[in-house]
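Encoded as structure tokens, the structure appears first; notes follow it.
With one protein chain withheld, the remaining protein chains of the complex are depicted in position.
In this document, chain identifiers A and B correspond to the written order of the chains, with residue numbering beginning at 1 in each.
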Amino acid sequence: MRSGRLCGSLGRNVIAEDRDAKMDPFAYHRPESLADACERLGREGARILAGGTDLIPQLREARRRATHIVDVKLLPGCAAIAAGDDGGLVIGAAVPASVVARHPEILARYPALAAAAGMIGSLQVQNRATLGGNICNAAPSADAVPPLLVFDAQVTVSGRSGERRMPLEDVFAGPGRTNLEPGEVLTTIHLPPQAARSASHYLRFTPRREMDIAVVGVAARVACGADGLVSEARIALASVAPTPIRARGAEAALIGRGLDEGAIAEAARAAMAEARPISDTRASAEYRRALVEVLARRALAHCRDRLDEAFAGRAE
Amino acid sequence: MSRLMIEARVNGETVTALADPRDTLLDLLRDRLGLTGTKEGCGNGNCGSCTVLVDGEPVNACLMFAVEAPGREILTVEGLSRNGELTDLQRNLADSGGTQCGFCTPGIVLSATALLARNAAPSEADIRLAIAGNLCRCTGYDKIVRAIALTAEQRRR
Partner (left out) sequence: MDAPAPSIGQSLPRVDGRDRVAGRALYPADMQRPNMAHARILRSPHAHAVIRAVDTSRAEALEGVFAVVTAADFPEIPLGTMIPMGETGADMWMVSLINMARGKVFWVGQPVAAVAARDPHVAQAALALIAVEYEVLEPAPDMDSAMREGAPVLHEHVVTKGVAPAAQAPSNICSRTLIERGAVDEALARSPARASVSVVVDTAHQGYIEPQAMLAEVSADGFATVWTSTQGQFTTELMIARMLDRPLSKLKVVPMEVGGAFGGKILIHGEAVAVRLAEKCGRPVRLVFGRDEVLQGGSGPTMGVAIGIDVAAEADGRLTAISGTYHVDAGALPGLSPSLLMQASAALYQVENLRLEGFDVVTNKPRTEAYRGPGGIQGAFAMEQAMDELCLRLGMDPLEFRRRNAAVTGSTMPIGTPFPSIGLTNILDAVAAHPCWTEPLEPGPRPRGRGLALGYWRGTSMTSACHITIGGDGRPVVTMGAVDISGTRTSMTQVAADQFGLAPEDVHVQTGDSKSVGYSDGAAGSRVARTMAAAIVEASEEVLDQLRVRAAGLLQAEAEQVAYANGVFRLQGGSAITLAELMQETISSGAVVGRGTSTKLPFGVEVGAHVCDVEVDEETGQVTILRYTAFQDVGRALNPSAIEGQIQGSVVQGLGWALTEGYDYDAEGRLRNASLLDYRLPTALDVPPIDCVIIETPVPGVPYGLRGVGEVPIVPVAACVANAVARAVGVRTRRMPMTPERLLAAMRARLSRDA
């Protein structure tokens, strides 16, 4: 029987068949090399354990089953935050959300991601939940994913046949499903460097202030040229489609324009039009669409204010 | 499935226990080690009654497997008092109405302990955020918040 998790939601309802289910016995592995990890993950019934804040309730309620649990927290690079070769940032998949939320460089350069990491579950959950887990659990409501999408994040995936790097957007196959192959593990998340004149923000709506799941989440990032016009825009949405999505129409509506009320309103309406939410116990589709418009507008207004501050700072 | 021998650091001591691999840290503490001060209110990380400190940070013991415990320093409510002497925070909670039914209390004690360790002068909002992962149904939180604020104030004096 489902009791819900804090890190993400697959939107599944309680189903009676779950009631009598049990957690299968499993073998626990804590590999220290990627090769070892991939070998173990290739076994039948193997599942990755990172923070466990989604996996443990899923196993307990038999929403997922596992005979091998492979703990990836000791894998090289998985637990560190490091500078990227391109001037960006590389975040290990097993870095806890609380570390992301407090990291000075993420706060300064990728504030939308820091904000989102600080919203996942409670502080207790943030101390366990990882960025990689938030991605690979593939919940439509994953808070960290929209910010990562607006930063054009890429991920490195390791498997028995080696490494591959892919855009984050390509990871998601559907609710609870990724495009990772059996035996593959997501090890690092790459954030490219940010343009000088750019701002980002993440907003979500929940009925409670804490310990809740995004009814809707909206991340926005805007970069402006020297003329003050929008040169690059990203908007990504949570909880309004089978996977977190980019709102490309809304992004296009901003390009080449000043970030004024009219442009913001138009982009927000476009984002609403791109949302294709479902109705469930947390909200109706109609309410979710309404919230997309509101949150997109507010997130973009926040970006505009940050950019205005930056301009003002330079003028002094 | 055979049981596993788990050696862990709990409340400053090295302890060993046989555990089922499916046991959570909460099961290990309560059922295998007899440390029943840590409570189970939901089993899914939604109530905070099982909050313990792992390497100084609050964590839901129900959302961590017992097999993940080795190598970590775990602190439960039983580990706070020394020679039967409660901490100032515990005394303030007890003496000023910060506990009623008491079921959420150990978790709140640990969340607040972690807060005061990293923030000597928390605002009311800081305190409320620090215990937002701990549901309390009896007190309305007011007297808990005040007891934590009082403790911080007394320590600064």
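Keep this in mind: a contact is a pair of C-beta atoms (placed from the backbone, for glycine too) under 8 Å apart; a residue touches a chain by one contact, two chains touch by 3 or more.
Keep in mind that this is a model prediction, so the values were computed, not measured.
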Partners of the unshown chain among those that are drawn: A, B
Candidate in contact with the missing chain, chosen from B:118, B:137 or B:155: B:137
Hidden-chain contact residue, picked from the options B:10, B:28, B:47 or B:152: B:47
Residue, one of A:36, A:232, A:266 or A:280, that touches the chain absent here: A:280
Given B:4, B:94 or B:150, the one touching the chain that is not displayed: B:94
Hidden partner interface residues of chain A, rising order: 1-6, 13-17, 19-23, 25, 205, 207-213, 280-284, 287, 290-291, 294
Chain B residues touching the omitted chain (full complex): 20, 22, 30, 34, 36-44, 46-47, 49, 76-78, 80-81, 86, 90-91, 93-106, 109, 124, 127-129, 131-145
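Operating definition for what follows: only the chains that are shown with their structure count from here on.
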Inter-centroid spacing, chain B versus chain A (mean Cα positions, whole Å): 29
Chain B to chain A touching residues, read off their complex: 1, 4, 20-22, 24, 42-46, 48, 51, 54, 57-60, 62-65, 67-68, 111, 129-130, 132-135
Contact footprint of chain B on chain A as seen in their complex: 3-6, 23, 25-28, 49, 51-53, 56-57, 59-60, 69, 71, 73, 98, 121-125, 127-128, 209-211
